[in-house]
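What follows is a structure written as structure tokens; I'll ask about it next.
Just one protein chain is left out here, and the rest sit where they should.
Right after this comes chain A.
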Amino acid sequence: MSTLANAPDASRSGAARASLLARWRSLLPVGVVLLLIVVFGLTSDAFLTPRNFTAIAGQASTLLIACLGASFIVVMGSIDLSIGAVVLLTGAASVLTLNAVPIGAGAVLVGFGLGGILGLVNGLVFAFGRIPSFVVTLGTMSIFSGLALRLLDGRAIAYDSAAFETLAIGQWIPRLPNIALIALVLWAVLVVVAMQTRFGRYVFTIGAGESVARIAGVPVRRYKIYAFILSGALAGIAGSLAAARLSAAGPTLGSDLLLNSLGAIVIGGTSLAGGIGGVQRTLIGVLIIALLDNGLNLNGIDQYTQMGIKGVVIIAAVLVSQPLASIRSVK
């Protein structure tokens, strides 16, 4: 009798422990942010200044916007390697359009629209060609970069529009660059999309169990295409705003995004296997990458060493989040 009564309790406390562990793991990135702030605060006088935080916000924003859509792709169990190339191509197209037609801040819509089309291309080839997304976006990464470099002719092209510039580096809220404000608003909107809409639910479900979703009648192929359109469109906004912030579109625009976007998503706690995490966690991942970049710079650590350190952090993040994934698949 007593064993009968005990059995459910024992399993419940086991489950409780597992969920506690999961919660602890998901809080880990926040701990890392605090640790980085303390360490860099102690090692550099310039780090803990309002001025520097404004700078970090500006630097992190392009990355954050570009990562928002890509987070949906990763949580869906796929991958989008073309983010950086979309940023480059849409940045170039925005500046060239702006120089041809004086549309001012409207240039960001060029990036948004073109990005969406590029995402649609990715999505169609992926969903109908039944080619792994890794291969599709590896190919389009090269195609989009090639197109962009042709457009730019390998040079940086400047623009002349105060309105477009204000969109990125103006400060409607003091000390907060507009690009950062836009990034945070977009992040909040997409968190709602991920958590509260049918789209968010289906994308997550596809990542957690694609064949279950398919048998349950979820139009898997259509939602895969939607997700890629979203990823492209957001990378497009990021491309326009990045060009606006730098006052020009140059050949190196978005070149660090391949590593940084996937790094930020994974460090935030979204599993590359899909079905774990989501865009809500990506903010923290972006923050960690941005703090690392900024703090290491302030400490005078050279570019190459920085690359190495970032790589170590990404691998460590996956190692830490891995047990969670294996628990899930074993059960």
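Here is the rule we go by: a residue touches a chain if its C-beta (ideal position, glycine included) is under 8 Å from a C-beta of that chain, and two chains touch if they have at least 3 such contacts; residues count from 1.
Simple rule for what comes next: contacts and distances are computed from a predicted model.
Between the names "Sugar ABC transporter ATP-binding protein", "EboA domain-containing protein", "M48 family metallopeptidase" or "YCII-related domain-containing protein", the one given in UniProt for the chain missing from this structure view is "Sugar ABC transporter ATP-binding protein". When the omitted chain is restored, the residue from A:43, A:196 or A:305 that touches it is A:196. Among A:32, A:136 or A:213, only A:213 touches the chain that is left out of the view. Those residues of chain A that touch the chain absent from the view are 11, 15, 196-202, 205, 208-209, 211-219, 275, 328, 331.
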